[in-house]
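Report on the structure given below.
Removed: one protein chain of the complex. Kept in place: all other protein chains.
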Amino acid sequence: MSERIAIVGVGQTYFKSRRPEVSELEMVNEAVMAALENAHLTIKDIDAVVVGNMELFEGDYQVDMWLAGGSGAYLKSGFKVQTGGSTGSSVCCTVFDLAATGEFKTILGIGFEKQDEGSSQASLRSIHEDVFFDVGSSGKSAATAVQSVALDMMHRKSITEEQVAIVRVKQAENAMRNPNAHLRRKLTVEEVMNSPKLAWPLRVFHMCPTSVGACAIIVAPESQVKKISNNPAWVADWTNIHGAIQPFYGSITPSTVSTPLGPMWAWSVEQAANRIYKRNGITNPRKELDVVEVYDMATWAEIEWWERIHLCERNDAHKLVEERATWLDGDIPVNPSGGVTSTNAIGASAMQRVAEVAIQVRGEGSERQVPNVKMGLAVTAGGDMYSAGVLIKKSL
Amino acid sequence: MNQKAPDENLYVEQIIELPFTESAGKYISIFLTKIRDEGKIVANKCPVCHRIVLPPRIVCAYCKVEIEDKPENWVELSDKGTVTDCMGIDDREVDAITGEFVGTPNPILFIRLDGGDEWTILGHIAKEMDASKYPPGARVQAVWKPQKERQGKTSDIQFFQLIKE
Amino acid sequence: MSRKVAIVAVAQTKYEASNTNQSNSELLWEVTKKILEQTNLKFENQVNSGLCIDKIIHCSEDFWQGRTISDLTLHPEMGGYAMDVIKVAADGTQAVYHAAMSILSGHHDVILITAQRKESETVRSSIENNAFDPIYLRPLGFDFLTAAALQATRYMHTYGLTEEHFARVAVKNRSNAKNNPYARREKAITINDVLRSKMLAYPIKQLDAKPVADGACAIVVASEEAVKKLTDKPVWITGLGNCYDAHYPGDRELSHSEALSLASKKAYKMAGIKNPRKEIDLAEIADEYSYQELLWTEGLGLCDEGKGGELIESGSTEIDGKLPVNTAGGLLSGLPSGVAGMAQTAEAFLQLQGNAGARQVNGAQIALVQGTTGPCGQSHCVIILNRRKGEIL
Partner (left out) sequence: MGTVKPIIHSRTRRWKYTRYAGHTGSRFLIELRDNKRIMGTKCPVCHRVYVPARSFCYVCFKSMDEWVEVSNEGTLTAFTMVYQSEPSYPVKTPFAYGIIKVDGADTGFAHIIGEVNPKDLWIGMRVQAVFKDKRVGSILDIDHFKPI
């Protein structure tokens, strides 16, 4: 790597289900202003702006064009990247690459979604809808994919339904400590277990909400970091991986069914973590990492990711619940932010995982702060079978 | 004049309408032509890993090699198969523009077709509404539309129905 | 900056008005396959160590397939399984920019860049309308054609250019296309043909506008260490720059391209180019509409502001002129948007390698590629290519 890099600013809007009082541009601008304030910078200090969201969710083609008025991109470098659920982390990886060249002073990355303006359902459906494969494509892909993961976990005796509810309650407690989170309501195990079934054993309260909001990060190379911040979050390593073998084609959605390699989602998450561990000499993640943020589109997924990123042995997720290891005061807190089950503005979600780890490393988590964080990992996953792994450290 | 937040949040109702005329390309056209003209389901086979690819593709995603259009690389699958997964449609999605239901109300089946391997799973719909009738392992067979109604789409198969063997 | 980056291979399909024989994914595989054959490269997940493609940057936009995460249907054909894949949703030059930067970051060594588009399958204008502010501009119906037409009349008004100047660009580029085996075959046209072609939006006529096209392109960029093992004839990327302008056409002086001027200055600085008019031997410029080749040439500082008309009249941008522009025929000869920037990079690569066949410009050493995204050139990307390694970089 030519230059070592660090996150020197993080900004988020608060997240809600609807914000009819602001336009998409005004909302994005809120996150940008928050990030600049957090970094003690002005827009003049920014060299490049990279934007990411889902085109058809709001129906904006080349959305970075219109947003140039609020993102700060006017007369600056930049372009748009987009993958899927992992768009936010793809933006992060692009920003990290750009920063590591040393060609820029500071780079701003933005992920957002304003789902109250769009038709998320119809846009998601369009992944599968096909003129040639025109039957059997109206499935709710996210829910059924999680269902297949959930059934597998129950079958392996990795976790019980009650324990899943306990983990969901943990997430709610964390979200209540995060002023930006969308769902900030105390939940009880009974409430979760009695919430309506979506696709058994998956229940409504296990699933992520539909949120509106934006997240922004500011990244700088080492030569600039010293001038900007005495509390940078060093980005030690990052990787992006894609895991689809069978493509989506009309009704054929192999991410939802078992392939010889297991569910495809889980595969890419595991690979992303493995790459990071291998390249950084991490052999005991539970011991060596101080905090983890995962892309928990549902509580079941969070628990599956614990195993996949080796916070515990396969089939041992229940032990982490019994030991309360992943709680805020446990030995390996997962999603102190409340995670995706509390807040899900698609284009922002994966960036928030990275941003929240940076917040923890910088000690700016206020009520959700995990004590003494020296190293944290963010792992993302999208229904697009992209995953990213980002390792962030207090010092290099 | 100072700014006062307006009491109303105005909005623009926007409908995007994009017409598409798509070609299925070579491999999917072969697949659909076989369905339409012969009532047969074909797949192709990776020359390296011997995985069967359904629907057929020009490349094996796993080996990243071309599956050439040669007779030995084509495989005919049965229209019978075993259910691996069944998904009931509890609350049907309504199209925001037309107000009509999206898709069919029938449960969606994932069917491992005979003559294939663990990869050859076709998604299609079940004949009956009761999803519990299609547990994993259930045997099903395609019910084809009459020849003259077929258009070269997977809906040329009406649905899959349970069979006794 | 110690690291260096070069293009080592390119592949293109034929660019056709409508290709119903190949699907999007089959088009993509055609170019990926050609790249794999040319370079003998394998993907990272297929090798234990050593030289391999370690990242894929795909360039496409969901609108064109009417499908969210449209690249999911294409991953097998770009070798995407178990790979680091990122999608750039902009012109192809931005994908090349991203790839080159990723190499310079030291995080990657060999990157495959791919793009494909079938414009013939949908309606371009209906897509482009959605690139405008949804409250103030979109309901008025603007698309890139009508926004460009506003820019063209402003440009004519400010500097006294004429429709004939623009027609000359269309004639030149379509004439260059006849020696490009990837371009569609069309009969030669005259200035009068252009002037008499159907008026789309004054002053832009049918033959002043990029026709609908289908096709795919792939490029491999590599770090200096990897380059040695891959080719004897690399073409080095020595300069990169991109820049956004304001969105609202009414906020800008449309006859001047501030963003392009800034983007090119960044690229020249990085490449150590002090006098672009002297040093650059040929240019690939985004001529989606004929007037744009002239306006962008000005923005790039390759001629004085307002002198684009004189430049085309002088003949110096002809294939045998002092500064040949769009030697393969440019977008006007029928390149799909998005793919266009990559196709133009590929052409500059072939020229500098000396592999441009009947359209070869002799002795070319430094080439410039410019691509644009958004309405009337709201965002620009400039890439400088050099047969020799840059000294500054």
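By letter and in written order, the chains are A, B and C; residue numbering begins at 1 in each of them.
Just so it is clear, a residue touches a chain if its C-beta (ideal position, glycine included) is under 8 Å from a C-beta of that chain, and two chains touch if they have at least 3 such contacts.
No experiment lies behind these values; they were computed from the predicted model shown.
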In the intact complex, which of the depicted chains does the undisplayed chain touch? A, B, C
Chain not shown: contacting residue from B:Ile30, B:Val65 or B:Ala131: B:Ile30
Of C:Phe142, C:Phe166, C:Tyr182 or C:Trp236, which sits in contact with the chain we cannot see? C:Phe142
Touching the unshown chain, chain B contributes residues 1-6, 8-26, 28-30, 32-33, 36, 42, 69, 71, 74, 96-98, 151-153
By the contact criterion defined above, which parts of chain A meet the unshown chain? Give residue numbers in ascending order. 19-26, 29, 42-43, 56, 58-59, 68-70, 72, 74, 114, 116-119, 122-123, 126, 129, 131-132
At which residues does chain C meet the chain that is not included here? 20-21, 66, 123, 125-126, 129, 134-143, 145-146, 149-154, 157, 198-204, 246, 248-251, 254
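Keep in mind that, in the parts below, only the chains that are shown with their structure count from here on.
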What kind of graph do the touching chains make: line, ring, star, complete, other? complete
Farthest from chain C by Cα centre, which chain is it? Let me know. B
Counting only C-beta pairs in contact, which pair of chains has the most of them? A-C
Rounded to the nearest Å, the gap separating the Cα centres of chain A and chain B is 30
How far is the middle of chain B from the middle of chain C, if each middle is the mean of its Cα atoms, in Å? 36
Could you list which residues of chain A touch at least two other chains? 59, 244-245, 247, 249
Multi-chain contacts in chain C: which residues touch at least two other chains? 25, 63, 66, 75-76, 80-81, 127, 130, 134-135
Residue positions on chain A within touch of chain C in the complex are 1-2, 23-24, 49, 54-57, 59-66, 68-69, 73-84, 90, 93-94, 96-103, 123-124, 126-127, 129, 238-245, 247-249, 271, 382-386
Contact footprint of chain A on chain B as seen in their complex: 5, 9, 11, 14, 16, 20, 22, 24, 28, 32, 54-55, 57, 61-62, 84-85, 87, 89, 92-93, 95-96, 102-104, 108-110, 118-119, 121-125, 152-155, 157
In their complex, what parts of chain A are in touch with chain B? 20-21, 59, 117, 119, 121-122, 125, 131-140, 144, 148, 199, 244-247, 249-254, 256-260
